[in-house]
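Missing here is one protein chain; the remaining ones are kept as they sit in the complex.
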């Protein structure tokens, strides 16, 4: 359709290489939405007349209804335009006036990124809730704390779980930061330098639910850094999940702290007794995958001159896949959490394993006047020889057994962010409040966008009814 | 000093492998600052007395004055503590009370990240200014616009340069987003679960210029995602620079649009005539480097269980190197920009090369009633056959020569973000305003932090004077 | 089918997350081939009887004929086994005896990797031929040589193209290195520690066209480094292509050295005159993509304990995608090369641009007794002032114009690997010989494998006929 300048058709293998159709299904509906908005803009600015607009919109509605199905061509934009022309005839040939695929694809990508980053945020909030619920459920459960995967000091499961929440809260904020740079409209910028047809860019931005426009037209079609923001936020989220997954995998293995629910476990094809935490391994694996996807997108982009280069297309699928799988991963984690059963007894039994009370002894010696570094040294020397240690401590009036009380230890940590009951309760209440707050932000964002999109459809209706 | 528990010293090769000393010089002063603040906190909470505090602070002052120089050991924390004990004796042994290297290193890293991300932001602002100045200098210069590195449509150099600015403005915002997650204090969290010694975490956070605390102690020592924020912002900045560098490299090559200033060029050791854009190639290369550094940090972190793991140490140097070189790269680009001389004549001469006015013809046909897709097709068919094209256009009353006026074309693009003079002026004024605004944000941030740090030193003075 | 141990079905979203079915289509035929071979092994070792073997093989033939189509389940192995049981009844339930999905998937992946790395090698050889043909076509064409994208010294197009060949020859060797580590059989290793059923591992390896077995069973099911070999070879190949693509993109832009054939170019949807080198941009973009795919695979694998972990599954699709697209990219490049038309006149005209003869002058001064570093300095000083330079040179009896003969310069470089005609001819002949040699290696490899596979099918026939 576009190749009137050429004498030869594109090579079959080259077409297969450069065609984006296989992953364009991800933006099929967005492309149609962009078409609606653009047509309304053409009409508003009298570049086309109502009759043309009507015919195009009707064709688009038909295509939308029919779905992506049997589209073919170099890409979804061209394929839809061809269909519109098939259906709407001469009027259809006017749809692409004052527009380039360059601003069109940039707009579609931003719509996809926006909706999916919001969806990711929604799921992150739900996972945060599930975690805080679990923390409340096990609010007093004492457990061993680890560093270097070695027994370190006693702590509380609730304290540990709140740390999960806090990682994810930051991921939520990363998504929000990304959203702010994503939800801006490049439509109307044409190939790279705007167009001489009068277009109302703010109008069309509003129709599509954007919070503003990408101002400079060269920037609007040449930049893909909004995708990095999205993929980075998803990557960070996946890394948070990978750490949680790793701990559940370890804890459902030899540590024996938790039972992976059957609905999230798999069986071996040869070993009938196996119950494997496949879901968590896949999440951990997908965290590795997305690291490379972020890498790909950055490596593709490096050193590309302005404006559009076809290399950009290779970044699109990364946007789709990384967000889609991040959402699915968070969703599964969110479903898994409520059914996790922690083994309180094991956790508490092992809270003092491998001399986890050693710091307590050193601190007690400090309170008796021994400089900490010396106290540390003394405890280090005698820790594995209990009778000697006891003797040594008695000289300071310290009874070793008194220090082996995990509950006393964790409750004595009353500083901000510590393990005492008071602090745990404060943190849980605070996180609940933060979750509510983030829900409000998200809700108002959804409502703002939805009301604009509704308006788009209302305006389409109006055109059809004139 | 710490190995009283062990019977054997660490293996020499193992020590070389695990020692962080070679890159700890980057946090030497931060570690001392953290020590000051911690000692003040111990004193405030009566965990040590004034005499001890005085002696430790004096020792620290001496070490600070002496510099990193001949420190040795497993890491800078241990090395400084050892020196403090050498100088301050028994009092020195009290410095590490109620503290772990886990909260100590996390604090040092955040201080480094904070100061350097702010420094990066400062340099980005200056580069943005230099770019906007250049845009003003060449406000009316017409140039060819490219897509796929092929001549596309005429545009303006100022319009193109504003797009550079806008990329970098977003990078500034990424830094700001990172800063907000970085400038929170983990000090006081001890190993992973707080301490039973009473510590005022807000007090110490304030002394160190932080805007708040990392609340949950497990999270505070187990998380390094703030480093990803910093490295990601630096990576995004470097990618923006890489694209600018690529264009200057191309434009100072066959395109012949710009002259790379001699101060930023190198010569060949064999070919005496060469003037090579090495500075820009290195910047482009460093963009490739930092992609891998971000990758490294993510790959190291993936799937690590809580709390501290020594793997974290491998991320530290990535933080240092990526920020240091991003700052240097932006600084050099900022110095290079003012002396860039664009070759107006070449730019304007080539603005219409390779039928860059073709879109204009198609648009003109549209204005005469031809549907765009048809107009596109007609122009495509005849564009390389001027006499035929002229005939074709005459039928529509269009004079081809009238459409070949680049100036007319660029001025006709009056939509938001377009190339018309009015729009360029609006965008330049708007960017100046944004730069000023960002300068204000940065200035108030520096002032806020500096006044807190001043207070830290004032409190140290007061201890010494008691 | 496998979950008799469980009381609950797997969660729907978890299943979607962990199912590999969507990309298992890549190994569908390999899995069936593995089933054939395993059944023959079971029969040979009398673990099943002829009747069972017959029934299973018949079922497999039916499934093979029917294709991947409507398979469903957690993965292709389970799905095929279920179908076999549906068709072959009780006999079908015996197929998975003495086998695990762990050795099964490892075998399928190696078969895929083997066939596709060989296919890649075949295409690389063809591209090398196309390049050497082009070098012969332009054997005497003089062109400018560049460093730092600046004019450096005159060279020959044929010399430049031979360098393309040599990169790709090394990529071929990388593939060969990978192949040697890939084409070894893990089948028979069961879950991780072999099986007590007697199996002839060499027999089954032979049936599947392997060159040997992976000896240690734990290693056989726990290792995926053969995938890194394959993906690394593909990555290296793509990087070679990216450099060739970059040069063609540059050369078909302002440099104007070559015309991209229309069959490999695209048109703009808005700018009717555009002829864009999209195919080459996509290849360059896919080089960026595969860098991240390699990264993903390494990041997933890092630190995984033995034996099988489900994370491995995330690496499978990387193997498929990276090889498939590398093959397609090489294939398109191979088709593009013969139709590339270089613009001899432009190449020769620009061979001496920007004082590319400067080294020649310095060398001539050396021959007159001036130390090179001094000669370099003299030429550097006067190069842009021709009249002064001439005077300076006359003192040494050098006529500047004599040195400006590009042909003389390139022919004077007679050292090994230089640009003289003799050397070019030698290199072309040598490369042709190398290509032939590599073709022989590849041919004998294909024949060896094919004859083994033929034998597999012959043995199947024999079972069916008993």
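By written order: A, B and C. Residues from 1 in each chain.
By definition in this document, contacts are C-beta pairs under 8 Å (C-beta built on N, C-alpha and C of every residue); 3 or more make two chains touch, one makes a residue touch a chain.
Note that the structure is a prediction, hence the values are computed from the model and not measured.
Among the residues C:123, C:269 or C:295, only C:295 touches the chain that is left out of the figure.
Shown as candidates are A:123, A:183, A:196 or A:377; the residue that touches the absent chain is A:377.
For the chain missing from the display, the contacting residue among C:374, C:402 or C:461 is C:374, taking the whole complex into account.
Contact between subunit A and the unshown chain involves residues 147-150, 152-153, 249-250, 252-255, 267-278, 281, 295, 298-299, 302-303, 354-356, 358-359, 361-362, 376-380, 383-384. Within subunit C, the residues in touch with the undisplayed chain are 1-5, 47, 81, 85, 90-98, 102, 145-149, 152-155, 159-160, 162-163, 166-167, 170-171, 173-174, 177, 181, 188-189, 191-199, 201-202, 213-220, 222-223, 225, 228-229, 232, 235-236, 239-240, 242-243, 245-247, 250, 284, 287-288, 291-292, 294-295, 298-299, 301-310, 359-360, 363, 366, 371-374, 376-378, 380-381, 383-384, 409-410, 412-419, 423, 427, 430.
Subunit B residues in contact with the hidden partner, per the touch definition given at the top, are 2-11, 13-14, 16-18, 74, 77-78, 81, 96, 99-102, 190-191, 261-276, 278-279, 281-286, 288-297, 299-302, 309-315, 318, 328-329, 331-332, 335-336.
Just so we're on the same page, only the chains that are shown with their structure count from here on.
Comparing mean CA positions across the assembly, the chain most remote from subunit B is C.
A straight line joining the Cα centres of subunit B and subunit C is 36 Å long. Between subunit A and subunit C the centroid-to-centroid distance comes to 33 Å (mean Cα coordinates, whole Å).
Within subunit B, contacts with two or more other chains are made by residues 147-149, 152-153, 250, 295, 298-299, 302-303, 359, 376-378, 380, 383-384.
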